[in-house]
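After this line comes subunit A, so read on.
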Amino acid sequence: MIPRPIVQIEGLHKSFSRGSEKIDVLIDLTLDVPEGEFLALMGPSGSGKTTLLNLIAGLDSPTSGTLIVGDQEISRMSETQLARWRTRHVGFVFQFYHLLPVLTAYENVELPLLLLPLSAAERKRQVLTALDLVGLSNRLSHRPGQLSGGQQQRVGIARAIVTDPTLIVADEPTGDLDSKSAEEILDLLVELKKGLNKTILMVTHDPRAAARAERVLHLEKGRLVRETSLYDLHPGGLNGDAVTSSPRRMEDVVREQP
Partner candidate 1 sequence: MEFITLAFRFATYSLALLFAALLLILGLQMVGVLKKVPFSYNIRNLFVRWRITLMTALAFTLVVALMTVMLAFVNGMYKLTASSGVPGNVIVLADGATDELFSNLGFGDIKQLEFHPEIVKQDGKPLISWELYVVVNQPILVRKCPKCGELVRVNRFGEKLLEHGEPSCPGSDLPITGTRGRRFIQVRGLEDPVISAAVHNLDLYEGGEWFSPACVAPLPGGRSGQFAVQAVIGEGLARELGPDQGKKSLEVGDVFDLGPNRWIVTGILRSAGSTFDSEVWTKFQMAGELFGKNTYTTCVMRTEGPEQAAALAKDLKENFKSPAVNATPEPEYYASLNSTNEQFLGAILIVVAIMAIGGVFGIMNTMFAAIAQRTKDIGVLRILGFAPWQILVSFFLEAVLLAFLGGLLGCALGLLANGWTASSIIASGPGGGKSVVLKLVVDGPILLSGMVFSLVMGCLGGLLPALSAMRLKPLDAVR
Partner candidate 2 sequence: MSNLDAWILWYLDSPWRVIGAAVALLVFLLLVVYRDDWFFYARLMLKSLRRNLVRTALTSIATFVLVLVVTMVWTVLYVLDRVTAEKSQDLKAIVTERWQIPSQMPFSYAQPLSEGAAKETNDVRPSDSMTWTFVGGTLDPAKRTRENIVFFFAMDPAKLMRAERDERGNLIRTKTGKIVFNTMMDDLDQLSDSEIDLLDQACREMEKDRRKVVIGKERLAQMNKKVGERFTLHCINYPFIELEMEIIGEFPDGRYNQSALMHRDYILDAMDAWKRKNGRPHPMAEKCLNLVWLRVPDREAFRRVAEQIEESPDFKSPAVKCETASSGIAAFLDAYRDLLWGMRYLLVPAILVTMSLVIANAISISVRERRTEMAVLKVLGYRPGQVLILVLGEALLLGVAAGLASAAASILFINTYLGGIKFPIAFFPAFFIPLDALWWGPALGALTAFVGSILPAWSARQVKVAEVFSKIS
């Protein structure tokens, strides 16, 4: 079964101008990401991987080319439309977690839900589910300052999945963590992928992190130079079933757990 692509990129071009100088960050990039894939983007600094991620997440708009996520052409949306779209379709995980220091873990996760037409009870259920999934049910009322780096990143992931987005985008999610916490976070991402069948895009330059993905794209100077698939990395199929069925709702998965 060939899953339909959730991200379709064609002839994508992005350039910045610094003074009179024009810098091409992404050049004529074409890429499909099938639904339910765990994809890693690798490359040296300045290769354009973060820019690509930002474009897919709708945080920036391309200079030219088409960019379709789900069934929407996001390269032509206004900032406000993009904001609405992001709430429903993209969950973002940052390298430095970026939790609001004044809010508790619970409130941080609740933030994106407030933009959706949900009742307070529904919101509460979803927040608790998300925090349960990342294993932080016992840290609800802690402030970010009272949590370890790994725990903060778990809150960040819970915040990313709480709206049940189609796409989870992670920019160096392990970049600021020690190796043990990093492993835990990667385990969590793989688990989410397996359990919920979410599409995950991760930028990293840690080969160990990339090794957990199903497919790794290498960028250099704004072009795709190489692609490694899961079967090249793990001929034995370490992660088990790579591609299963359509994405599942977060709550259903939780309900199945014993």
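Regarding selection, all candidates are chains of the complex that A comes from, given by their letters.
By our rule, contacts are C-beta pairs under 8 Å (C-beta built on N, C-alpha and C of every residue); 3 or more make two chains touch, one makes a residue touch a chain; residues count from 1.
Bear in mind that the values here come from a model prediction, so they are computed numbers and not experimental data.
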item: Single touching candidate for subunit A, where 1 or 2 all sit in one complex; value: 2
item: Residues of subunit A defined as touching candidate 2 within the complex; value: 50-51, 54, 57, 59-60, 79-80, 83-88, 90, 92, 94-96, 98, 100-103, 107, 110-112, 114-115, 119-120, 159, 163, 171-172, 175
